[in-house]
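Only a single protein chain was left out; the remaining protein chains are all shown in position.
A and B label the chains in the order they appear, each numbered from 1.
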Amino acid sequence: MTAIRPVEGTGSRLVRQARYHLPAVVVFFGVLIVWEITVASLNLRQFILPKPSVIATALNAEWSIIGKAAGNTLFEALGGLVIGVSAGVATAFAVSRWGRVREAILPIAIGASAVPIIAAAPIMSIWFGILNPFAKMAIVILLVFFPILVNVVRGLTQVDASALELMRASAASDGQILRKLRIPNALPFFFTGLKVSTTLSLIGAVVAEYFGGSSEVLGRVIVQSSSRLRFDITWAAIVVAAVTGIVLYLVAMAAERAIIPWHASQRRAEP
Amino acid sequence: MPQPVVAISSVSKTFATASGVGTTALDRISLDIQEGEFVSLIGPSGCGKSTLLRVIGDLTAPSDGTIEVNGKPARQARMDRDYGIVFQAPVLFDWRSVEANVALPLEIKGMSRTQREQRVGEMLDLVELRDFARHYPYQLSGGMQQRVSIARALALEPRILLMDEPFGALDEMTRERMNSEVQRIWERTGTTIVFVTHSIPEAVFLSTRVAVMSPRPGRIVEVIDIDLPRPRNEDTRESKRYFELITDVREKLRGGHNSADGSGAGSAIPSAGRTLAEGSVG
Partner (left out) sequence: MVTSAAAPGSTPVYRSALRGALVALIFLAALLVVWEGAKLLGGDPWRFKNDAGQETVYQPPFKWPIATDLSLPHVWKIWDALAAPVQRQQEQSLGGFLLGAAWHTGQEAALGLLAGAILGFALAALFVHSKLAERAFMPYVVASQTVPILALAPLIAFAFGNGVFGIVVVATYLTFFPVAIAQLRGLSSPDPRALELMRSCAASRWTILWKLRMPASLPYFFASLKIAATASIVGAIVGEGNPGGSQFGLGRSILNFNEQYGSGPEKLWAAIIASALLGLTFFLAVRVVELVVLRGRPDAAAG
């Protein structure tokens, strides 16, 4: 293998981590530099792909608009995320208690995730009012509900048969089996769903905004600035959206590491 | 004769299959196990030995017959927490440290924290894992994980310890060490142990009695008394009597298998039975 492995035992953990992430950092700055130089020297389609420095200037100049828009979009995304995840978890608990219901619900939940829910965004605006942030939240709720439901139901029910026998041999009550076995077992599944959902929540909010509504949101800033051919603002808004999405994802990941450090996926993630 | 700890009288267990015809896993089995005994159930795959263990532990209900544990129905014994159980896989909870895993049955029983801590400490001393109390299961070797699961099974001082091929996944050297360990624990605690295994040497080395089972339908062919002196150690493994008993168990296994095939004692193809019986060793 051509892989360059971090040399064991040299330096502290911090140094090892830095070495591990070095290639990614190199790529990041490499791309920025090549981008800047290419756009500057070719001078082609500059207006679609502005130089990073131009984007940074636009971000600074238009921060009052972009920052406010980001705040509003984040509110929609987080509101929908909280409601959708809570509803998904609650439904999963209810559903996993009854085998028959579970068997009927799971295929429907899987089928529902095959439906392009985004397409229903205009209906939500009609139902809840085009300026009502809840119209956007509703789309986010629909988007995150099913992945959470499917994952948590699997986590609560796909329990090691021997572990169940062990609990029964200790005469554990149903409540004890739920608290001490099923819920811990479901946590890794929940976090898998949560990480997908954080990403979906922001995408859902921004796309729902495309279909109209308040103009002080990231989706509208992107659409309007690009139709005015102000691509520097478009890119600045995209960067803000990207950073927001990454931060949301990292928060979910940090929570996962903190809460289920014992899980195999977390151990392997350690460089 | 005192009252047996486990009294199995003519227990049968039939599983339904897709074709509608039931498979008889256990066929009118009767067996009494006395206080402080170490009884091994041995037999080829499909002879129902694990099913019998589960029936004793009330993890599956018999189709027919009765099980009494300490003079009460198995279900009552389970609710009274008379059982400890050890599987082939350690079945430790990933999210719990070693000490928290051992404490699990104590928590289920509702013991106070201080009582739990004391009891967990004793159990970890018993399996010599005190230094690993704060470790998580993935940080332990297979043999150590299995010792944790034994400590967990013994935490409630059960009247009976049920062990379902506990060392089947371990290598031969580790297995022999674990056998000595189990013997030591058994002698110290005096717990009655029912032990399911594939391994003839393991069964002979550990048991007071070995119940040889045959498949289709699952029956006990013979119960062999193991009169090896105690304490058993490395010398035991090289004694003449040990080899005699191993041969004895092996022959009973072979015989049981042939008769189960319907080919009788004077089988036309004795080598088939031989291969199968030998194949189940180790």
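Operating definition for what follows: a residue touches a chain if its C-beta (ideal position, glycine included) is under 8 Å from a C-beta of that chain, and two chains touch if they have at least 3 such contacts.
Note that this is a predicted model, so its numbers are computed, not measured.
Touch with the chain that is not drawn comes from one residue among A:65, A:87, A:178 or A:238, which is A:238. Contacts to the hidden chain, counted on subunit A, fall at residues 1-5, 20-21, 23-24, 26-28, 45, 48-49, 104, 107-108, 111, 113-116, 118-120, 122-123, 126-127, 198-199, 202-203, 205-207, 210-212, 218-219, 222-223, 226-227, 231, 234-235, 237-238, 241-242, 245-246, 248-249.
Definition applied: only the chains that are shown with their structure count from here on.
If each chain is reduced to the centroid of its CA atoms, subunit A and subunit B end up 48 Å from each other.
Within the complex formed with subunit B, the residues of subunit A that make contact are 160, 162-163, 165-172, 176, 180-181, 184, 187, 260, 262-264, 267. Here subunit B touches subunit A in the complex through residues 54, 57, 59, 78-81, 83-85, 87, 89, 91, 93-96, 104-105, 107-109, 136-138, 156, 162, going by the rule given at the top.
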